[in-house]
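Only a single protein chain was left out; the remaining protein chains are all shown in position.
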Amino acid sequence: MSMNPQDWVAGLVTLALWTWLIDRESVIFEFVQYLYIGLSFAYSIALNYADYLRPVLGKIGAGQLEYIIPIVLGLMIYARYTKRLDFLGRWSLSFFVGYGAGYVLAFTPAVFLGQLSGSFFHLWGKGGSLNNWILFLLLLASIVYFFFTVNRNNGFIKHTSALGRYAIMVFLGATFGATILYRYSLLFGRVYFVFHNWLHFV
Amino acid sequence: MLITALAGLVVVVGEYFQFAQNMNVLTTFNTWFQVAQTVAFPIGLISLFLVHGANVQRKRQRWVLSLLLIVVTSIYLVVSLITGPRAGTAMDWVYQGYISPAGSTLYGIIAFVITSCTFRTFRFRSREATVLVVAALFILIAQSPLGGLLWSKWGTIGDWIVLVPSNAASRAIVLGAYLGGFATAIRVLLGIERAHIGGMAK
Partner (left out) sequence: MDFAQRLGKLDPRWIWAIVMVIVFASVLAPVSVPVPMDPQTQGAINYINGLPKGSNLFLAPEYSPGSYPELDPQVRVISILAFQHGLHIVIGDSGFALGPQLAEAQVEAAAAFVTGKACTNPGTPQTVCGDLKYGVNWVNVGYKQGNGPTENNMERNFQTATQGVDFYGQPLSGYPLSKDIQGVNSKYFSGLWVEDTGSPGCQEWLANAAIPGNLPLGCGVIIMEGPTHATFYAAGQYKALLVGARGAGAIEEKLKAPGLGLAGQETAMFASILIVIAVIAGNYVYFKTKGKKAA
């Protein structure tokens, strides 16, 4: 058995969370889960302060006063908790949302265009392959499936969207199969910790 | 609305126009966003404390857990802000001993639920469902060592399924998501979408 108190805390936390499997109303599970949410939040805040905000405050102290503007913008969001100054919170949120919208238009087109051009990859000439054509045709069929505003009784649309539907089922099935393995991988990690790192059974 | 539009416009101009790139407009604006977001980040913790504070005040079910959450998190936050994320500090000790194991255990519990859900819901009810189930099982076996043990070609066919039919559907979804993102961003910048400031869309 490990003599490290940290391993004991980690092991007991693991067992406490596994009590949910026996009783879904487990108080122990809820207690550990509540603490996890609060502590991980507090950790992130403290990390942000240590790694980013403290150097920024140092720069303001050294005379770089332009950093005061974003600090005020960030602080304004807390005004949403007061009725009188609620509008300041909306201004701050508007800044974040507007930035986000501009960011989408500025940076994501490159990725989108890469996806688009990659769909016409090696359809003709040297390097062309049957797989690229299958990919291209199934892509078109899947896109047709998502056109919900056209008349689907039309023979061509009906059969093409059906083909697209099957392709989507293959994607969802592949993702689900992979998801199952992922969750087992995470469970294995914890069981390995309990028996190897904590109890030293293996 | 004006703040939203201006913030978005600065990002778009800063990325696409040479004069703005020469003036490092976007570097400065990105930094403002970074700083503002860091300052605004603790709002999540405040919301958490308000919810659990209300539980304690009204003595709702399991209010003691809420009180423990508030007290323990506050103490940890203060200690972490003082010590910082160095090895051997209380902040690091709690991270290694509690936060990290709790997070991974919670995610690992889903392995149990996903297995029982597979037993209850994966049915060959229709053609589409059959395609989904068969694809899930094929990829599940292909991605585990079982595929290679059963048949040497299993992995190759699994790779083909992921890179061709599944890829086609995934790309259709990705392209649709990006187009939807562009449309929403334009709506936000033009003031048609106003949910973030408490208004209804035009």
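Note that the chains are named A and B in the order they appear, and that numbering of residues resets to 1 at the start of each chain.
Simple rule for what comes next: a contact is a pair of C-beta atoms (placed from the backbone, for glycine too) under 8 Å apart; a residue touches a chain by one contact, two chains touch by 3 or more.
Predicted model, so just to flag it, every value in this text is computed and none were measured.
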Practice prompt. Specify the residue from the set B:L69, B:V162 or B:L189 that touches the hidden chain.
Written response: B:V162
Discussion item. For a quick check of understanding: of B:A111, B:V131 or B:V188, which residue touches the chain that isn't displayed?
Written reply: B:A111
Worksheet entry | Touch residues of chain B, complete complex, unshown partner | 24, 26-27, 30-31, 33-34, 37-38, 41, 84-87, 92, 95, 99-101, 103-104, 106-107, 111-113, 115-116, 118-125, 133, 137, 139-141, 143-146, 148-149, 155, 159, 162-163, 166-167, 170-171, 174
Discussion item. Under the stated touch rule, tell me which residues of chain A contact the chain that is not displayed.
Written reply: 21-22, 40, 43-44, 47-48, 50-52, 54-56, 59, 99, 103, 107-108, 110-111, 114-115, 117-119, 121, 135, 171, 174-175, 178-182, 184-192, 195-196, 201-202
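Quick note on the criterion: only the chains that are shown with their structure count from here on.
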Worksheet item: What whole-Å value do you get for the distance between chain A and chain B if each is reduced to the mean of its CA atoms?
Response: 2
Worksheet item: What residues of chain A sit close enough to touch chain B in their complex?
Response: 5-7, 9-11, 13-14, 17-18, 20-21, 27, 30-53, 56, 66-67, 69-71, 73-75, 77-78, 81, 90-109, 111-112, 115-116, 118-119, 131, 134-136, 138-139, 141-143, 145-146, 164-181, 183-184, 186-190, 193
Response to the item:
Listed in rising order, the residues of chain B that touch chain A in the complex are 1, 3-12, 14-16, 28-29, 31-46, 48, 52, 62, 65-66, 68-70, 72-74, 76-77, 80-81, 84-85, 91, 93-112, 114-115, 118, 127-129, 131-140, 143-144, 160-176, 178-179, 181-182, 184-186, 188-189, 196-198
